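Before I ask anything, let me first share the structure, which is written out below as structure tokens.
For this view, one protein chain was removed and the others were kept in their places.
Each chain gets a letter, A, B and C, in the order it is written, and its residues are counted from 1.
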Amino acid sequence: MIRKVSPHITQNEALLFEMSSPGKKGYQLPDLDVPEVDPGKALGKSAVRDEIEGFPEVSEVEVIRHFTRLSTWNYAIDLGMYPLGSCTMKYNPRINETVARTEGLAWAHPYQPEELSQGAMEVMAVLEAALAEITGMDAVTLQPAAGAHGEFTGILLIRAALEKTGKPRKKILCPDSAHGTNPATAQMVGYEVVNIKSNSLGMVDVATLAAAVDDDVAALMVTNPNTVGVFEQDIAQVAEILHAKGAMLYMDGANMNALVGISRPGDFGVDVMHLNLHKTFSTPHGGGGPGAGAVAMKKHLEPFAPFPRLARTPQDAWTWNYDRPDSIGRVRAFYGNFGVLVRALAYIMAHGGPGLRNATLDAILNANYIRKALEPYYELPYKSPCMHEVVFSDDRQAAKGIKTGDIAKRLIDYGFHPYTVSFPLIVHGALMIEPTETESKREIDLFIDAMKSIAQEVLDDPKMVLDAPHSTRCRRVDEVSAARRPVVRWKPPVQQSRAAD
Amino acid sequence: MIRKVSPHITQNEALLFEMSSPGKKGYQLPDLDVPEVDPGKALGKSAVRDEIEGFPEVSEVEVIRHFTRLSTWNYAIDLGMYPLGSCTMKYNPRINETVARTEGLAWAHPYQPEELSQGAMEVMAVLEAALAEITGMDAVTLQPAAGAHGEFTGILLIRAALEKTGKPRKKILCPDSAHGTNPATAQMVGYEVVNIKSNSLGMVDVATLAAAVDDDVAALMVTNPNTVGVFEQDIAQVAEILHAKGAMLYMDGANMNALVGISRPGDFGVDVMHLNLHKTFSTPHGGGGPGAGAVAMKKHLEPFAPFPRLARTPQDAWTWNYDRPDSIGRVRAFYGNFGVLVRALAYIMAHGGPGLRNATLDAILNANYIRKALEPYYELPYKSPCMHEVVFSDDRQAAKGIKTGDIAKRLIDYGFHPYTVSFPLIVHGALMIEPTETESKREIDLFIDAMKSIAQEVLDDPKMVLDAPHSTRCRRVDEVSAARRPVVRWKPPVQQSRAAD
Amino acid sequence: MRYLPKSTDERNEMLATMGVQSMDDLVAQLPNAARLKRPLDIAPGKSEFEIVDYFRARGNDCATGYASFLGAGVYNHYRPVMTDVIVSRSEFLTSYTPYQAEISQGTLTQIFEFQTMVCQLTGMEVANASMYDGSSAVPEAAMMAVRITGRSKTLVARSLHPEYREVLTTYARHQGMPVEEFGYQPETGRIDIDDLAARIDSDTAAVIVQSPNFFGCVERIQEVAELAHRKGALLVFAFTEAVSLGLLEPPSEADIVAGELQSFAISPSYGGPFAGIIATKEKFIRQIPGRLVGETRDANGNRAFCLTLSTREQHIRREKATSNICTNQALIALMATVYLSVFGKEGLRELAIQNLSKAHYLGDRLLPAFSAPYFNEFVATIPDPAEANRALLGRKIVGGLDLGRFYPELAGHMLLCATEMSKKTDMDTVIDVLGGKS
Partner (left out) sequence: MRYLPKSTDERNEMLATMGVQSMDDLVAQLPNAARLKRPLDIAPGKSEFEIVDYFRARGNDCATGYASFLGAGVYNHYRPVMTDVIVSRSEFLTSYTPYQAEISQGTLTQIFEFQTMVCQLTGMEVANASMYDGSSAVPEAAMMAVRITGRSKTLVARSLHPEYREVLTTYARHQGMPVEEFGYQPETGRIDIDDLAARIDSDTAAVIVQSPNFFGCVERIQEVAELAHRKGALLVFAFTEAVSLGLLEPPSEADIVAGELQSFAISPSYGGPFAGIIATKEKFIRQIPGRLVGETRDANGNRAFCLTLSTREQHIRREKATSNICTNQALIALMATVYLSVFGKEGLRELAIQNLSKAHYLGDRLLPAFSAPYFNEFVATIPDPAEANRALLGRKIVGGLDLGRFYPELAGHMLLCATEMSKKTDMDTVIDVLGGKS
């Protein structure tokens, strides 16, 4: 029985372009207080464009209705559990949004004088210190814009340090369970990617690793807990093997929500890592960003960090230090996704040290509770104890012709966002479930019920699952034909097109 | 065919009390910076309460989900057309919300020194002047909290002025088309209510009125345009008849959206009137308030206005004048629903004089366009040209057993909020439709289609209409049994109740 | 214009369908005499940018950056971010009164929760969906008492908020409801129960007492209730500081509770909009004014909510209605509901204790003029309150209320309020300037 949702009407809506009519306006500008300049005269006639063909012309009320209606077609954390594994879809506190809009911060121009930017710089400095403490690392750069950007920065740091010793090396090792951004990043830094097979526990196999590490290996990129939700038991030894050969250990910190307050990468041998502030630190995901990918590093990598770096003046004020001869350079303009950084610090302040630890424990509690409840119904490919997420496979259901993707779609009918589908790749037909700490027992119990119920449907009524979702305004979407002949922009219907005149 | 909405899932949700668990918290207070006082000691043991039984204990994430989920069960102007006659459900500009939260205004304490309140007082003064200009009246009080409160104030003014002449008189006349608040108000001011029958055009009948006005009549309360959407053609004569007998003309300004910029009550003989700022002037209705019921009056009533009144000091600053010996007194504490006043002024500033007039014309255009389109399908009881709203009756449909209330419920399935049902009382089975100016042609055409389609369904498939709505999360609600044995608060289930221990 | 979703083409198309020549022809029906023949004397429309600028400037003409120790019916409490988040949801902000239950269950469910929480806080059995504010809830409660008892007279404590008393006078004047005041004890600040006893008689419908009263003093409600009931009158309990309900014994002995919820996340906003409530005993439910939401079932048998007992209201009862009140404070009541959900059982108590502690820190050093226990407000003897307040303004502090304004007998006294927002450093400044012992 579906207990969590009921069908209700939602408004249909055309595209903005389709509701446009010449002369409708959603704006008004103040009267010009200076003489109006003729664009043709100021810029030259040929430099001035004609009107923007097809561009929308709508009123303010149509704008608010348009986006409000569209919004009702989305699922969201504020509506319910969002157990996307690896994504840490936790509650996004609204205080984050409030403080990010603080006038002096939201309207700070990156080039305004440093003496008029001390507040913004202080926020960054405090956040850097907090993240260093949380990760057990020596220094942090806040410049990268997201996790993948952080990986890029981190691998650049490793390369720069190795180059400094005279040899950048050639290869980066990635476990076969790694997220796709890891190999893609390694490639962008000019490294060859070598995949390392995980062992039967889903972990890095020490022997396999030892065999793979040679003088050409720059680093191993490991995710810990890894993408099957398991803490790498041999992580200290892994680090030793690498370090012994002059290679480094990069940690993908996407799963840091399992560790904050209970374990620090800096203490188990990691040289450099990124954090996804939009995951672990609750800045909202926003339908796909903005994020921030802080990179934490050991002392030996700090000289290579992107410039500018925060520093203190003799007068004890903050200043930007551009004099960083060994720096890898900039990975983006200005100083980072500052607005996201403000949100992350607000989150850290709200929890405080002890609170952060409790959050981690609750995240682990939730994942293990789900694991326990669903183990009788879904195949658990790795039996190692899990941390903040649990990965099942669709083995049993696939036998009946139902894949993880079908179960995911059916979960929508039960009122939940699906888990992460088909990742990590080492689990065939993976169901990757990460509840996070911000789900109530009530919500989790409903999730478990839904998953059990679907398992039963697979046996009793497989078509119901195969054709899901049934209760959404839009039925299963054909992704295959979208890719076959991509239409990625609206065009005016041919009969109306001016081009056709 | 239903073109405007599609069914989609919406989250179910328990009551807050039902999701409570001891020790869950949605708050944190700063640490006390003074010694904590023992309540028993400070107040006496018996003055201190036990814990509040049954009071909710939930976390912040549950709070936001709770209210967000509930919100998705509501219809709203931001979702679509809301053609509630007499309610002027127009677009509520978001700038109103922004400016009402301006720090110095939102945090102004009503007793803070006048020299630190000049901005707030200026806002009120500017609004008073604008409303006086719009209504053609001499003075305005902003103290009343809503339309009915404004009526109360207005009738008190009339009574005070008449008492001043030595005779308060005994009766208030109300057309039978009047809104229920009119007679209810008259009663609260100690007047007997005499209902006046409207003529066949839906208007005040001059002869009937003349016959009814005697020395005991204090005033006529007229709505203009009246509740059938018709401008009272004889309004000037109506005023004359009253004035000739020493009685006054009160105007219910609920329908002022039909007049702003094109006709001023002060110019056609009205002595006093209220405005619903939450209708005509776009402050949001908020699910039932807050409103503001400014009262505009002619000079001769101004001495009786509620105190305090805004005045200028010799130093040209604003001051509150409490020295108003003839005042009716206060109708509420402080100065009025100030936050609503700010919003109304923002609206007036956005439109400006010319814009306000254009808005009125568009409102009239929309109503007449609908009238024209639906006249073939629904009975039009009054053929007089209409202003900003049109009233049909269910005569033709009632013949098939379908009432206005059923058509209204069916309209929900078509994606619209119903029109006003069964009001005004002089139209049997009324469908009172007020589109306002902020509906696009597209939206109105969809409404017309829906109404036509329902008219057809009444013929083809009456049960479909009778059982509507079909597509909402909650089917037709049983209002009769709700009233029979009213349950107006949640109580803990008996088996869990402490009282049962 | 940005609020008008039509192009000129569209207008013309519509006019053409209707066979009307021009927009101006639409108002041909207006009698010539009623026509405005000139443009309104209001400046042309302004951009958003200018409007924001204008109100910012007006805001800056008011007190910003001051600490304040004003209470007197309007309190500075922290507003959790959540409240504005929720009331800004279009679905709450831009909906009408929930007459159409099938598409208003959000608002209806929330009001049901609101009514429940008001009952839990006040110890009453039923509560309405809100009133304009506390000051108009009090006279509505008196009118209720008159209807219930069939008597006419109201006795009101002089320690009820002075502006509430003024509103009561206005409401009562033409309804054949004489209102009489009774005094307070000059030592304790509590009501003078002997004075009340002397005045109460067989025509007394209601006795109105506020607690904490205007001076911040906590009244002994049981005592008053006994006296009133002995004489067949109803006790109307009024409150202006709702946070006190988190700590003080609820007025369960009262017959009607009428109060103001401004303390629950509603900004002072120069005096409004706030939200009043009326709560009472189940047996009086049909006499309660304003909207009520009740639980019921939908056609599928599922729990649902709807407006109920509308036969009390003016739409149906017209001149025989319990009140003329119609639109009132739904969105503000929603703010309060969110606030109470955020604070919850423990939070409200902790909040109240913080208020108590802050006020007593200040009170202990300024010596209250009255001896009765107080919650977060108290009266201090200050020779020249106006002068003292001027001095405080110089320190960026808005001081207390000069009581001489409302109580000539209390000239030379100041009403001071401290809440969880009052910082010790500011209180120390007040103590310093007002010559308290630190």
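Quick note on the criterion: a residue touches a chain if its C-beta (ideal position, glycine included) is under 8 Å from a C-beta of that chain, and two chains touch if they have at least 3 such contacts.
The shown structure was predicted, so the numbers you read here are calculated from the model rather than taken from an experiment.
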Omitted chain's touching partners, listed by label: A, B, C
From A:Arg3, A:Lys372 or A:Lys463, residue that would touch the chain that is not displayed: A:Lys372
Hidden partner interface residues of chain C, rising order: 48-49, 52, 78, 80-81, 85, 88, 420-421
Absent chain, residues of chain B that touch it: 21-30, 57-62, 64, 68, 94-95, 97-98
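Rule of thumb we're sticking to: only the chains that are shown with their structure count from here on.
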Furthest chain, CA centroid comparison against chain C: A
Approximate Å spacing (C-alpha centroids) for the pair chain A, chain C: 46
Between chain C and chain B, distance of the C-alpha-averaged centres to the nearest whole Å: 19
Residues of chain A touching at least two other chains: 28, 59-62, 64, 68, 94
Chain C: positions in contact with at least two other chains: 1-6, 10, 45-46, 48, 50, 82, 85, 90
